[in-house]
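Of the protein chains in this complex, one is absent; all others appear in place.
Showing chain A:
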Amino acid sequence: MSSSLTLASDPAVRRPRRLLIVLGAALIAATYVFLVVVQPAEIAGGVGSTASLVSLFGFLGGGALLVGGILPMLSTSSLVIMPLGIALNIAIGQIAGSLGMQIYLDAIGTVLVAVLAGPAAGAATGAISNAVWGLFNPLALPFAAGAALIGLLAGLAARYGAFRRVYFAPVAGLVVGAVGGLVAAPVAVFMFGAAGTFGTNAIIAVFRSMGDKLLVAATKQGLLSDSLDKIVVFVIVALIVYALPPRAVRQFPFARTYRVLGTRTGTGTGSADGGTAGMSATGSSTGDAADSRRTPTRGNDAGVA
């Protein structure tokens, strides 16, 4: 189905606004450098209002600029799975948070979107996800830029083959998590005094009892928790995308073009009539009978692309 049957397509709409993306990335980087280089002395003496203002506006503003630059270039198929990723992030993150776990599990949707629809869609999903989550839990709001970075890096990892084998995924998760932890730590410290769940605070308390400064302790905790979290998240997402029917993966141009799942993603032509492969081709023992709404009859549909 092509919209050009009825309306002339406008190539300008699809062009990314590079200036906005560059500005957003620069603002996030500048905020991080400012927080790490200039501020550590301030937090011990008081709660540091400038630092929290800078972290709130630098990271939120940077995230907003990134989203503004990325959205015009996304296709409808990418846009449609972004709300799905956002809803998954919030639903699962809320459960993990309320259970007081040491990991967050709030990036499953972001990584899933990044793997299927690419780094740009992943970054936008991460940022918008935290903004929407902010309506239910404002504490998620300042971490929007970190979430965008996770989506971007997960998409790049997928593009360069981190999901072509299930066992590559935890390695990519470790690297992405370490970067994410480094970025999130100053936000947690300067906005909330590093308070989080009981699980994460227990880890910070261990480092603090050894005499570490708050920012150092929170960074070490971020490196530990985020790396572990992203290893788990990347493995979960890898297992999920491998259990997906091939035609569900093939409808995404990014997954097709870069053969994100290796040979399983098809030969690149990505014809929609691959749908005849049916849903049962990859049905894992876990996924098969559970959801009666999965409707195997949809395997007879004309095509999904």
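Couple of notes before you dig in:
By definition in this document, contacts are C-beta pairs under 8 Å (C-beta built on N, C-alpha and C of every residue); 3 or more make two chains touch, one makes a residue touch a chain; residues count from 1.
One rule holds for everything that comes next: contacts and distances are computed from a predicted model.
Protein name for the hidden chain, per its UniProt entry and selected from "Putative tricarboxylic transport membrane protein", "LytTR family transcriptional regulator", "Energy-coupling factor transporter transmembrane protein EcfT" or "NADH-quinone oxidoreductase subunit L": "Energy-coupling factor transporter transmembrane protein EcfT".
Annotation: of A:Ile21, A:Leu74, A:Ala123 or A:Val183, A:Leu74 touches the absent chain (contact as defined above). The residue touching the chain not shown here, chosen from A:Leu35, A:Leu65 or A:Ile86, is A:Ile86.
The chain not shown here touches chain A at positions 1-3, 6-7, 9-10, 13, 44, 46-47, 49-50, 52-53, 56, 67-68, 71-72, 74-77, 79-84, 86-88, 90-92, 100, 108, 112, 124, 128-129, 131-132, 134-139, 141, 191-198, 201, 204-205, 208-209, 211-213, 232, 236, 239-240, 243-245, 248, 251, 279, 284, 286-287, 289-295, 298, 304.
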